[in-house]
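Rather than the whole complex, this shows some of its chains in their spots.
First chain written, first letter: the chains are A, B and C, and each begins at residue 1.
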């Protein structure tokens, strides 16, 4: 059993880790730190934890954290994460970083998108993109792992099986429409997330300028072997958890539904967290809520001349804390499902 | 003051008419009929009407309705509406039909899309499409008006200003993503609309086969002068009222935001129900809730190489009952805003 | 037509006034002021008003307001309202105050409950409690009217018909359980009203210390002619609008349902905004949403030995802005329903 800590323990991502880690048999939680003035009980932020945890959230002290942990989940905003990550790595601590700071292969692209200087470009080069379902081979042996953004997770999982099919599909001009629940905006109150303002309403946000678009494009390029441009529009939906993507690609010719089902079925055969729906079934966010699954369906729209790919994840689980644990498992050499999948229900007792 | 009736008085569309008609100075409501065994009070279906209405919902009797009304709102399902509409028209009653039965110019297209024989093709030819903001000149003098579907309303209003700009925009392969609140599914209970099933979830439905797509395409062709194919994906969102469309078109070259704002501003100058948002403002369904407005914004997404058009309406108002009243106003020669827009708030008392 | 203004024009109460006043035939809105640095369009706070209003929200200037208005709605927090109200009254402006500052007959009680010195006790004595359905005779001729709290409105309307029935009911130890939508908490964002925190959750708040309890008790004493003590527990419910009260009183002996129905029917005969439900019907907040109605039902619970009184209002309408307009109507000598009730739907056109 290794000792793990969470840095940035007050936010919703940390909350998801705190929900999941007690079920993980290989880790013990030994340290919670965050932006607090004095130690505070986690239940002040996560009432469900009342009485279930002996740790307090302490003010940040990297030295103490390094002494008490083998691995740290960094659940801090971008630009802050890159201030702490190098020190922890130097102290020999494995880091699972949930911010955007180490997600880009290209430091220049990161600096352009986030409009900030990268403080640890050398470490960035050694930090793989922690989407194990697509890129698991990069993870073992690395000092740190960068957990993808929630939208890129769903978008890349939805699109990966398609990039080999340029003969049948127009890969330029992919249109991604994304819906997210409000927990995706984090815990900080603000007018846009005030209940009476966002309840019973629908809106788009960051139209044309969401920073997950270049992240999607950089990894798509890696998958496709050439640059691909996507259009990406995000919407805030009055639910707490859940993310739903609708991706539209033009068909170049006649494509059969069974062909498409085959592409997905082959691509994700044996993947424990990817469920490919066929036969008219389509994903819902309720169907993946509080799970690490990504549910996918690709529907040939003959009349529209398009392929419609639908993807549902829980933005806090597969889109953040669950994926972080999956990446930790990949890093530590444990089965990726450890602590994330319940025992299968089966007639064979 | 003319006498109006509602046929199909139990559904949500009728409820919206019952919400709005008391504020209309030119009409008196004289008859409610619907699929009831015996007369029932409207408050049984619309609790807000308790004590506010003397009429009962009576079993359907077209003769009685014709004797008691000058104009009838037909709020019945498709295939049923076309059974009643001709009789009412023959009796000299003006009909505002909220079903799909008379929406298509092409009877053949209707029959193909709805998979049913049209019973009144001759009347169909004399029934204009009741989207006054775009096609108001067709309405006066007609015996009946076909109220558009809710999604076509928003889609056509969003796209109309663009069809003249084929030089700058790729008009083929328009991608329409549509979100709707659950009232759009009507009043009949079912597993998909059972609160615990649809609350806190997101899903797509009728993927690749929604019957509003051909309706959009037929009218787009009329606007554009040539066939245009769209991809159209609809989603059920756990709110009661509201419809939001995100439409993506590829840019052919450099297009400036100010140009696009100009296209919309010019096209809709003076339209009382179309509000074009600029300067970074984008629509929300809360902003049009229980109003007949369609709020629009078109955003140039330079990085994505696309124009993103956002449209919000209330599916029950501009998408059904409000539009029906607007169309009635156009038919009767009254100002279109009659009964639909409150007095403007102004310093000039 | 008189000229009216709103002081405190950014909050939800002001929003409700802005929704309703355009439909009021006797008033013109001439002035909006609030805590802004520079003039701002109302649509910045109320998107539905986009394009519907020529006024801006200006920084507070009492002199200018007095010059431009005959009557002012004061929609400011308690303690602030009493700073402005006297000046406006001295300038001859009628004031409808929506704060708590002038609600109490007893200045001492106000000072004790709100823990603040009253700045205008003399004016307090001349400011009647603006619950016209119960106390309309106090209103005409007064310089200002104090609009009741939302919970006291519903509680007093529910209890008023009962205080004469001490023979049948135990009037001490009345238990009031109150549920409110989140708009009742106002527009200021905070952790308790952050969507992911209050969505899909239920909680009580201000248990044992809500300041509406003494307000209820003071007015109940006036109705009953002796002090009555109530228990009052409030709950925050994840809906935007609506307030629901469940009031439990012990029965002293055998009481028949028809007797109770009679008490309510007699008490509220002819009241335009009070709807007494009988025959098993019970109120819902949806049934009064965006209306000035208070729906009531009193159910004899024989097994529990109790009378259960249920009351539903819209906290922003009958609980705030609608009631303010009703009180203005009473003050100005207009029919109380002016601007608040649509034309009755009737067979007599």
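By definition in this document, a contact is a pair of C-beta atoms (placed from the backbone, for glycine too) under 8 Å apart; a residue touches a chain by one contact, two chains touch by 3 or more.
Everything numeric in this text was worked out from a predicted model, so none of it was measured.
All protein chains share one sequence; of the complete assembly in this entry, 3 are displayed, while the total copy number is 4.
The working rule: only the chains that are shown with their structure count from here on.
Rotation relating chain A to chain B, from a C-alpha superposition: 180°, rounded in steps of 5. Seen from the Cα centre of chain C, the chain whose own Cα centre is farthest off is A. In terms of their C-alpha centroids, the spacing between chain A and chain B amounts to 39 Å.
Centre to centre, using the average C-alpha position, chain B and chain C are separated by 36 Å. Across the assembly, chain A contributes 199-200, 238-240 as residues in contact with two or more other chains. Those residues of chain C that touch chain A in the complex are listed here as 12, 181-183, 187-191, 193-196, 198-200, 238-240.
Within the complex formed with chain C, the chain B residues making contact are 1, 3, 18, 21-23, 28-30, 47-55, 200, 275, 277, 284, 286-291, 293, 295, 341-349. Only residues 173, 175, 177, 179, 197, 200-205, 207-209, 213-214, 229-233, 235, 237-242, 244, 246, 248, 250, 282-287, 289, 299-306, 308, 310, 312 of chain B touch chain A when the two sit together in their complex.
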